[in-house]
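Dropping a structure here in structure tokens format, bear with me for questions.
Every protein chain of the complex appears in place save one, which is left out.
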Amino acid sequence: MNGINELNQLKAKAVKDFEVTDGYRVVVGMATCGISAGAKPVLEKLREETAAKGLSNIQIVPTGCIGMCIYEPIVEVFEPGKDKVTYIHMDPDRVSKVVSEHLEKGKPVVEYTIGEGEGDKLRNLDDVQFYKKQKRVVLQNCGLIDPENIDDYIAIDGYQALAKAVTQMTPQEVIDLMKASGLRGRGGAGFSTGMKWSFAAANEADQKYIICNADEGDPGAFMDRSVLEGDPHSVLEAMAIGGYAIGATKGFIYVRAEYPVAVHRLKIAIEQAKEKGFLGKNIFGSNFDFDIEIRLGAGAFVCGEETALIASIEGKRGMSRNKPPFPANKGLWGKPTIINNVETLANVPKIILNGPEWFRSMGTEKSPGTKVFALGGKINNTGLVEVPMGITLREVIYDIGEDCLNGKAFKAVQTGGPSGGCITRENLDTPIDFDNLVAIGSMMGSGGMIVMDEDNCMVDIARFFLDFTVDESCGKCTPCREGTKRMLEILDKITAGNGTLEDLDILEELAENIKNTSLCALGQTAPNPVLSTIKHFRDEYVAHVVDKRCPASVCKALLSYFITDACTGCTRCVRVCPTKAITGTVKQRHVIDQDKCIKCGACMDACTFKAIIRK
Amino acid sequence: MQNDCGCNCNKTEDKRYAELKAYIDSVKDSQGITMTVLQEAQRIFGYLPLEVQKFISENIGVPIAELYGIATFYSQFAITPKGKHHIGICLGTACYVRGAQKVMDKVVEELNIGVGETTQDGLFTIDATRCLGCCGLAPVMMIDDDVYGKLDNVDVIPAILEKYRG
Partner (left out) sequence: MENVQKVNVTINGIAVSVPKDYTVLLAAKAAGIDIPTLCYLKDINEIAACRVCVVEADINGVPMRNLPASCVLQVQEGMNIRTNTAKVRKAVRNNVELILANHNRECLTCRRNGSCELQKLCDELGIADVPFDGAKRKAVVDDLSHSIIRDSSKCILCGRCISTCKNVQGIGVLDFTNRGFNTEVAPAFDYSMRDVDCVFCGQCINACPVAALREKPYIDQVWEAIEDPDKFVVVQTAPAVRAALGEEFGLPVGTPVTGKMVAALRRIGFDKVFDTNFSADLTILEEGTELLNRVTKGGTLPMITSCSPGWIRFCEINYPDFLDNLSTCKSPQQMFGALVKSYYAEKFNIDPKKIVSVSVMPCVSKKTEATRPEMEVDGNRDIDIVLTTRELGDMIKQARINFLALPDEEDDSILGDYTGAAVIFGTTGGVMEAALRTVADILTGENLTSIEYDDVRGLEGVKEASVTLPINGTPTEIKVAVAHGTANAAKVLDAVRAGEKDYHFIEVMACPGGCVHGGGQPHVSAKARLDVNPKANRANALYSEDERLVLRKSHDNPEVKKLYEDYLKEPNGHLSHKLLHTHYHKREVYCPQE
């Protein structure tokens, strides 16, 4: 790759292949989510049937995450000059029909689509409420291009930003541009990317590194995975730009081993980029060299933390070390190192191409751009959503997520994963950005957004997160290693019905100390879910410790099962009870011996008369 | 082959050691290879017993205690052999709030072993995993490469397990 002209020639050719001028382009969502839902046989069947029928002019393209989990597997059909058609819940049988009706005869199979819209127009994904308030920048290419084909990426302006940076800008100009854009790190803390780059750039060293943090450890988040699976080249391109800006010639992608599809596609992408000369020596004829290596994590949440991640790449236990020195000064093998999150990086090429003003036109003053969230939990529309910063939580939950499951009442939403906190009804109108979320006691985190309804016990949720951090603490420093365990023990005590009001004070005191004295951010933020649930749902805690009651009926030890007047004496429950706790005469009301009952809930499930209640 | 001390470590005639050695030689010049070598060894042997760690220690010059420290730090490395089928129950947040604990309880009850343990017959190992990336299907369980989603009704679990007993 000698210069921008060569890239443009490649692009001209790629565009021809990419744009369907006649026939169909059929894309199949083939990210992990799609594959889990059964996309592989769908893709195979598509290929088989179209080949068997000898259909030409049909491009079948596996693509990344389309974003709407509940509809997976999803197939979309593009035809020149027409609206795309979205098929949902696909399986091989449905494929046969789509091939013979739609691809062969040109008649969309209406019953497999999302349905008819106004007039005779078929609704496709663009018409779904879920996408209405979204703004796809980072995820723009996911679900559109074939991530395993670099030409698709080139066709949609891929590597243009790198070409521009390397051939037309100085490293300082790149950094200034990033600063001007106001891009803040999407990995959690929201630190200015341009500033971070400038620190590493200012250090003289024989070797510097740039690392892409693709560890994505937040349990319930999969934004980065989708980007890597759907648009891997955007991350490679951004790393090369970052490398150019700070003077690094080597990059590492640290990716969780639990993401085999992402790893596979990254490997392909790196190979292809090397082949085309976007990576390697003298990129675009400049004297800039850059290479990327993949390193796999091995199951440790703490390795998302920068210094632990560095230790892990160095081949050690992923234990954090004290900062300062910061990685920008002393990082991988003691060399200046920049670590950026996948989503942060995915923004970079677009900012270089479209300019900082374009980026600032989205989002808020202090948090420009968009943010991808993994919307999950007790909500109707689960999936990946990308929204402009500044949108309110209410909009995300009610307009995009379309309300809680089964008409249950919304209780809280957890952002920031195990480091974050929960946000309640009263703060639903807060515009989402880095600073506002912190102000209301949570944080942006990497983008997990888990909705909880009236059936979730907040003490149990706090216990869940703490259980996670206890398990994932690296064990190096006292407050985190010992303190979180003690907090967990107290929560166990509370959920088992043995807590006291004094325990709540001890919890808060311990939490304070762990936040103040832990070595790394894992420990410093570990108590947040507890503190925030105590703050917002103190009454639930009090119910557990004083009334010995779990208002959401989750904590087993605090529940009791009772048989009401609705009992017909059918004896079904007697037969399922593992401890023979239920007695009664046929056709008469039965009773549960509370001493024998182990609260397994089997009787309640078995009773067809809804005569058994839990409280 | 017996060693001086009378034990049978370093079974050099085992082809798997040659495979591991070849891998080590291929990466020897890179920096920070310890993790990658352990990962490769785990792939080849399925777990990381003493003999394998000893072999790695001798070949890459990292103390065996350090290797062991690494192998016991990361949850993906195994020191004891795993079952033929690996059951991963997602305890990610999205799954948890949708009842993953019930799925876990059911599987534990069915197999009568704890989390992280392997059944006597060596057929199943249960692990709690973090988000498997299909939260839309929560609660989710994975057996080997098969994903089972929407397990709201745990009564289907015995039948699923039965499929792997054959």
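Chains here go by letter, A and B, matching the order in which they are written, and residues are numbered from 1 within each.
As a convention for this text, a residue touches a chain if its C-beta (ideal position, glycine included) is under 8 Å from a C-beta of that chain, and two chains touch if they have at least 3 such contacts.
Keep in mind it's a predicted model, so treat the numbers as computed, not measured.
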| item | value |
| --- | --- |
| Sole residue of B:47, B:68 or B:164 that reaches the chain not shown, by the stated touch rule | B:68 |
| Sole contact to the chain not displayed, among A:172, A:282, A:500 or A:516 | A:516 |
| Residue among A:476, A:536, A:556 or A:590 that touches the chain left out of view | A:476 |
| Residue, one of A:84, A:321 or A:589, that touches the chain absent here | A:321 |
| Missing-chain contacts mapped onto subunit B | 3-7, 9, 50, 53-54, 62-69, 72-73, 79 |
| Absent chain, residues of subunit A that touch it | 300, 317, 319, 321-322, 324, 470-479, 481-486, 489, 506, 509-510, 513, 515-519, 524 |
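Assume only the chains that are shown with their structure count from here on.
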| item | value |
| --- | --- |
| Subunit A-subunit B separation of Cα centroids, rounded to whole Å | 24 |
| Subunit A contact footprint on subunit B (complex, rising order) | 31-36, 38-39, 62, 66, 69-70, 73-77, 91-98, 129-138, 140, 147, 149 |
| Of all residues in subunit A, those that touch subunit B in their complex | 31-33, 36-37, 68-70, 72, 217-222, 225, 257-259, 295-301, 312-319, 333, 374, 376-378, 382-383, 414, 417, 448, 450-452, 456, 461, 464-465, 474 |
